[in-house]
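Only one protein chain is missing; all other protein chains are in place.
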Amino acid sequence: MRTIFGLLIVIATLCIIPTLDLVFAAETTGEYIDRKAEIWNLFFRMMTVAFVVGGVIAGTMVWQVWRFRESNPNAKRTPYEEGES
Amino acid sequence: MAHSNMLEWIYVAVVVALLVYVGAEAWNIERIIDHAPEDAEIIKVTAQQWFWSFEHENGTKEIGELHLKKDHAYKFEISSKDVIHNFNIPEYVVLLDAVPGRINTVWFSPTEAGEFDIQCREYCGLIHYNMRAKLFVEGA
Partner (left out) sequence: MVLELAKARPVWQIMFSTHHTDVGLLYLVFSLLAMFVGGAMAIALRLELFAPGTQIIADSMDFNRLFTAHGTTMIFLFLLPSASAVGNYLVPIMVRYKDMAYPKLNAIAFWMIPPAAVLVWLGMADFGWYANPPYSVISAPAPAAEMWIFGLKMLGISSILSSINFVVTIMKCKHPDLSLGKVPLLAWSFLSSSIIVLAAMPTFAAALLMLLTDRLGATGFFNPAVGGDPIAFSHLFWFTFHPEVYVLVIPAIGMMYEIIPRFSRRPIFSHSSGVAAFVILSIVAFASWAHHMFATGMSFTEKTVFMVGTLAAVPASAMHVFNFLATMWNGRIKFATPMMWAVGGIALFFAAGAGGVVNTAMPLDFITHDSYWVVGHFHLFVFGTIAFGTIGFVYYLFPYITGRMYNEKWGIVHFILAFVGACITFFTQHILGLFGMPRRIYDYPEIPEWVSMNALISIGAMIILVGMVIFLANLIYSTAKGKPANMEDPFGLGGKYYYPYEQRNPHH
């Protein structure tokens, strides 16, 4: 639950700040949209999303691979093993 | 089914929400950068194996180099004389195919003075790797 909440906060930040930026920004250098800045801005926001989600997934996998490896002292037989050696 | 699939549905919902966000943001930025200003000066860009040539509105022609002014808006009309090339100014994220028989347009406004690379970004044969030019932006 907390991860989802945290994720939503990150997303909200990624949405609200650029929107405010676009609405309120007074472009000082020239009158034209800065193509380079807009595109790279979008790129870094996408990267934030990708790394947050990637961190969650990779973190889950790493934890899982560690916890459920058969050499873990806490490893339990699965219900599907039917008490074999 | 032995397991409750609620978690999976929530997961898919989160994935879809993220994708909607990505799509909406991308659509918005594309919309913003797509619209060329009326006062943009038109530069004709011609690609051919294996060099770039440019023609300004006033008829000035340049080969292998392009001189522009800082903070002015420019609209490139890009075409090719032979095969498909791709006009790319990496520093300013200008990138568009040069296709024979067709004119593609993209606009930008250079925000900094200096010297920048122009390169070809679509494989076009023997000297594709060296189909380069120089962009000179004069500060004013």
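By written order: A and B. Residues from 1 in each chain.
Here is the rule we use: contacts are C-beta pairs under 8 Å (C-beta built on N, C-alpha and C of every residue); 3 or more make two chains touch, one makes a residue touch a chain.
Since this is a predicted model, take the numbers as computed values, not measurements.
**Q** Residue-wise, where is chain A in contact with the chain that is not depicted?
**A** Residues of chain A in touch with the missing chain: 38-40, 42-43, 46-47, 50, 53-54, 57-58, 60-61, 64-65, 68-70, 75-78, 80-82, 84.
**Q** Of the residues in chain B, which ones touch the absent chain?
**A** Chain B touches the chain not shown through residues 1, 3, 5, 7-8, 11-12, 15-16, 19, 22-23, 25-27, 29-31, 33-34, 49, 82-84, 86, 88, 90-91, 93-97, 99-102, 104-105, 117, 119-130, 132.
Quick note on the criterion: only the chains that are shown with their structure count from here on.
**Q** Roughly how far is chain A from chain B, going centre to centre by Cα mean, in whole Å?
**A** Result: the chain centres lie 29 Å from each other.
**Q** Where on chain A does chain B make contact in their complex?
**A** 4, 7, 11, 14-15, 18, 22, 29-42, 45-46, 49, 53
**Q** Touching residues of chain B toward chain A in the complex: what are they?
**A** Interface residues on the chain B side: 10, 14, 17-18, 21-22, 25-26, 29, 32-33, 37, 71, 73, 91-94, 108-109, 111.
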